[in-house]
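Some notes on the structure that comes next.
With one protein chain held back, the other chains of the complex are shown just where they sit.
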Amino acid sequence: MTDEPALLRARGIAKRYGSVVALRSVDLTVEPGEIHALLGANGAGKSTLVKVLAGVIRADAGSIELSGEPIHPRKPADALRSGLATVFQDPALIPDLTIERNLRLTGVEPARVREGLEGMGLGGLDFDAIAKEVPLPILRVLDLARALVHDPQLLMLDEITAALPADLAERVFIAMFERRDRGRSVLFITHRLAEVLRVCTRATILRDGRDVAAIVPGEGGEGRLVEAMLGEVAATAAEASRAEPRIAEERVVVEARDLTSRDYLRGVSLRLRAGEILGLVALEGQGQDRLFDVLAGDRPSDGGELLVGGTPVRPRSPYDAIARGVVLIPSDRAQALLPQRSVRENLASALYNRVGRWFSLLRDEERRVDGVIDRLTIDTRAQRQARRLSGGNQQKLAVGRWLAAGFEALLCFDPTRGIDIHTKDQIYGLLRELSAEGAAILYYTSELAEIPLICDRVLVMYDGRIVHEQDAASADEAMLLGAAHGLQGVGS
Amino acid sequence: MSLDVGPARDTLIGGEPPARRAWMRVMSERPLMVLGAVLVALVLATGAIEPGYLSLRGLRNTLLLAAPLGIMAAGQTLLMLTRGIDLSVAMIGTAAAYVAGNQSPNGAGIAIVLGLVVGCVAGATNGVGVGVFRVNPLIMTLALSGIILGLFTQWAQTFLQGSTSVAPFIRTIGAGSFFDHRIPWNVLIWGAVAIVMIGGLRRTGLGRMLYGVGDNPEAVRLAGVRIWQVLLAAYTISGFFAALGGILLAGQSGAVDLRLAQNFLLPSVAAAVIGGTSIFGGVGTYSGTIFGALILSVLNSMLTFLDAGQAVKQVVYGLIVLALAWLYAAVTRAE
Amino acid sequence: MSATTGDMTRSVAEARRRWLRMHGWTIGVWVLLAVLLAWYATLIPAFGSFTIASIAKNSLQTVYLAISQGVVVIVGGIDLGAGAMMVLANSISARLMDGQGFGMSMVISAAVLAGAALLNGFVGWIIVRSRVPDIIVTLATLFVFSGVALMILPSPGGGASGGFRAMFTGSAGGVGTNYWPSLAALVIPLAAVSVWLRRSPRGLALYAVGSDVNAAYLSGVNTARARITAYAIGGAFAALAGLAITAITANGDPRFTNAANGTLNSVAAVVLGGIALTGGVGSVIGAVAAGVILFILNPILTAMSIDPNTAQVIRGVLIVAVMMTAGLLEVRRRRTE
Partner (left out) sequence: GDDGDGGGDGGEEGPFTIGVSNTLVGNQWREQMICAIKAQARVSGVVDEVVLANRDTDATGQIADIEGLISQGVDAIIVNPADATALDDVIATASDQGITVVAVDQAVSAEDAYNVTNDQVAYARLGAEWLFEQLGGSGNVAYMRGFDGHPADTARDQGWDEAIANYPDINVVSEVHTGWDPSTGAQQALEIITTQDVDGIWTSGIDYPVVEQFQNADEPFVPIVGADNNGFIEQLIELEDGGLVGAIVTNPPPVGGVATAIAIDLLTGAEDHPRDTLLTPEVYDNVDDLDALEELFLPDLPQGFVSTMEIEPWTTYTAQDVLDCKGPGEE
């Protein structure tokens, strides 16, 4: 592309985690003095790529060159020596150590980090604080300041702004610009397209473990980025007939009235009716996780009222919620899986939560489980241990155990994250069927395009409140995105 | 120009010599066959050392001596399935035997029942600590073991004095045999325990939940299971088995003292580990543990015939446990 | 949001509160120890240098074991073989030192310590390499090491030079009124290891690995080395406990019960001392005080004419109560988070 060698050139990077292919084959080129965006849907492989470059994991195949020289980072320290510093998506500060000891641990002079922090307006940070007691946004900035001490050729920032309030994000951008102006480069991962348009000169887009496009964000704007990221989903979205608008039953299964919980929920009210799929949309960290936890009985609310079937309840554990028919499909399917047990045992795992059922197997266990296997067309080639199933089939188990056990309201937290288009379609179809049979479904998704595909209504959450509600059929992504940014709601 | 970043670990394992892979596959798919082969080899080796061992009587002894261990290891297996461990089995067994001895004058029935009740109470105490208060199982059971030892040391000098012998019926079930002295009674009891354990783990909801709690506590919690209930049940059952084992042991040696079962603690863990139960939970069967108990029992006989002494016994025990645990870990990873 | 930033700036009151929160447990354990010592002093006719020397010297074994276990638990492991390593070192050193002079005894001590560090480092390597849980591997070493100890010294025996004994006990005969050497033997290794743990990057790496392996790895910590180092240090301290026994008794005692009891005491001391079994939290200083407390319960109860077996019960109840409270607090913290 250019005469002088690129700063970073990665070719054909591939990585599997067991049966999950995280990266199929990815090429990435970063030029000196640019802020390069790495974009892609959840599970596209962005973090995996960064970890390969940073020497945290070793790729199955592929090569990496830095300024024309091949490098083989085997551990984070190797990459650091070659001039690659990283702020990972996962927290890299030790929770039980003080900030100062965290810095000492990595051999960084606390004074130099403080200088860096002063540049970002956090000079007064108390280094004797224990990391786990420091708010996440500050930890992220601290992580950045620690990386900056090494003055790397290439700084890789994996979703650093996801947890940052606007003012801190702004300071991070300033630090990035400062580096760019000195001829250093930044690889910047974010889900916020507005940020990409603002700070990045080029973008590489990953989808399903491949690089599918290299785009200059200015040209064609947001539309092209979204199209490249969503790929097939957008395509099917166009083709597939939208969900038929339906009239939900009047019966309200779950009702929340002004629920509050710490800083996460600041008064959430919603009504989930039998026979409807109620979509929920929110940017990262707007309290949606907490809302699901509270509805599922995993955490108590501080205030407000929760009604199930019209009766006020205060669930103290998931058991209480489940006993009333409110069940959860958690965000992380690993939380719903017995990885070393068989498919059948997984599907039966919600049948025995009452002591009365402990002393024999349910006579109809087999029938129920078989029914679910048929209905979900679960691939049973890997019967013996669920961990050998592909991601999509594992997700089916997470749904399937509630099909076997029965429920009234299903709380789905991003159930299609990281699974392929075909399985997604199956899950959409299943949820539609269930709601047609009278189930109430609350459906949070991080993919806006899914909303019109399966939901009847959609709520938008921002800063711990529901800020917007509309018909799903008429929802368009731009509008939802705007609301999710708090543009129409109560705001900042 | 540039080199490959290098093969992944999975590829390396895939590239192992076929013989080793085949072996690993047998081990992972038919672990009981491998354990059975080890057992037979050990029996033959012991027979080579002491020809008299390869007789009906010799083999009956092996079963007779393995039964209390196998029963105590049943509880250990259950708890390891839930990511737990019970380091109080030996003291619980001893305590139950003491109580059974103390109550023997009132009849064997009462003695046995009270002994078993003591076991259940002690086990339930562990269960409350681990399940409700989330105390680390290692610490909870270790501490309870110390408490029981302290209490019974005092009680043995006061109101439990005179508890050192047990009722004839207990001696019969602990050491006697039927069918022309061919089949020990305690093996019959062990068989019943085995049926309950194997059937229970496979064919009851509690069995499902025990595996589930060990495999992924979060998943079963989100399925509405109250984990403390499962743990309470598991520890209580373990206490029951420990007590049963202790009572049989008292019947076997015909006497009770405070060290009665102390030599059974580590072997009970070892039997489960040898049988393929993972201390990380979620994986294991009682059939494996039965083989583990038999292997240890034959090994014990062999070392007795060699008068190998405590030293050799300990080293051999330790190495076997380590080797098999390592093998299981390797097999699990290679899968 | 910049309010969050403000919260995190240094305030003296907050710093003091935090310091108390971080070190409260350790301070509490030391206060408890002081109270027990004071109480013991009132129970016996004369609390003089003889008693101080006795307590200092006789605590050494539990203290070293507590440090040994503490280091391993901090890195997130557990060493059930610690007691066996102690017995092994005791047996070897007593056997080799029998009839030797002071100089040779020092050479033997150094060799035993180095050997123990290497051997237990190897155990750590097995744990890292095999991915067999710590508890299983060290259960095996509990058997193996105590078996080897019995092979080396089939029955209690051996000896030690007077000079060597004086190093730990203050007198060539092992009993006396000079308590300074015992106190030094108690404080110096403790100070060394706790400063190393809290100040050096290598030491902090142990806390890092115990606290969060992933974060530690991402921070560039060599996690395998940290774990192996912890086991090696643990081995050396367990061996030091063995040497202390040799010095106190001029005798080696290879019995398995000593190994098992040693391990039990070490785990008890660590738990009471406030080191979390989940790793990464706590300090060996607290564990040391707990070790002395576990020792001092015996003479106190004897002096009160209470059956010393009550000490066993008290110890168990104390541990369970402490752990249950900690468990409850954790559950409550999670619920209100």
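Per-chain numbering from 1; labels A, B and C assigned in written order.
Convention: a contact is a pair of C-beta atoms (placed from the backbone, for glycine too) under 8 Å apart; a residue touches a chain by one contact, two chains touch by 3 or more.
Just so it is clear, the structure is predicted and the values come from calculations on it, not from any experiment.
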{"item": "Chains in view that touch the one left out, judged over the entire complex", "value": "B, C"}
{"item": "From B:26, B:132, B:198 or B:258, residue that would touch the chain that is not displayed", "value": "B:258"}
{"item": "Candidate in contact with the missing chain, chosen from C:26, C:69, C:249 or C:266", "value": "C:249"}
{"item": "Listed residues C:81, C:174 or C:220, member touching the removed chain", "value": "C:174"}
{"item": "Sole contact to the chain not displayed, among C:211, C:258 or C:283", "value": "C:258"}
{"item": "Option from B:152, B:286 or B:317 whose C-beta touches the chain left out", "value": "B:152"}
{"item": "Residue numbers in chain B that touch the chain omitted from display", "value": "50, 52-53, 55, 57-58, 60-61, 64-65, 149, 152-153, 156-157, 162-165, 171, 175-177, 181, 249, 252-255, 257-261, 263, 300-301, 304-305, 307, 309-310"}
{"item": "Interface with the unshown chain - residue positions in chain C", "value": "43-47, 50-51, 54, 58, 61, 150, 154-157, 171, 173-176, 245, 248-251, 253-255, 257-258, 261, 295, 298-299, 302-303, 305, 307-309, 311-312"}
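One rule holds in what follows: only the chains that are shown with their structure count from here on.
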{"item": "CA centroid of chain B to CA centroid of chain C, Å", "value": "30"}
{"item": "Residues of chain C engaged with two or more neighbouring chains", "value": "none"}
{"item": "Chain B: positions in contact with at least two other chains", "value": "none"}
{"item": "In the complex, chain A residues that touch chain C", "value": "56, 75-77, 80, 88, 90-97, 101-102, 104-107, 121-122, 124-126, 128-130, 134-135, 137-138, 165-168, 262, 299-300"}
{"item": "Residue ranges of chain A in contact with chain B within the complex", "value": "11, 13, 15-16, 18, 52, 58-65, 70, 72, 296, 298, 317-319, 321-323, 327-328, 330, 334-341, 345, 348-353, 355, 357-362, 385, 388, 401, 405"}
{"item": "Chain C to chain B touching residues, read off their complex", "value": "78, 126, 130-133, 135-137, 139-144, 146-151, 154, 256, 264, 267-268, 271, 277, 307, 309-317, 319-320, 323-324, 327-328, 330-331"}
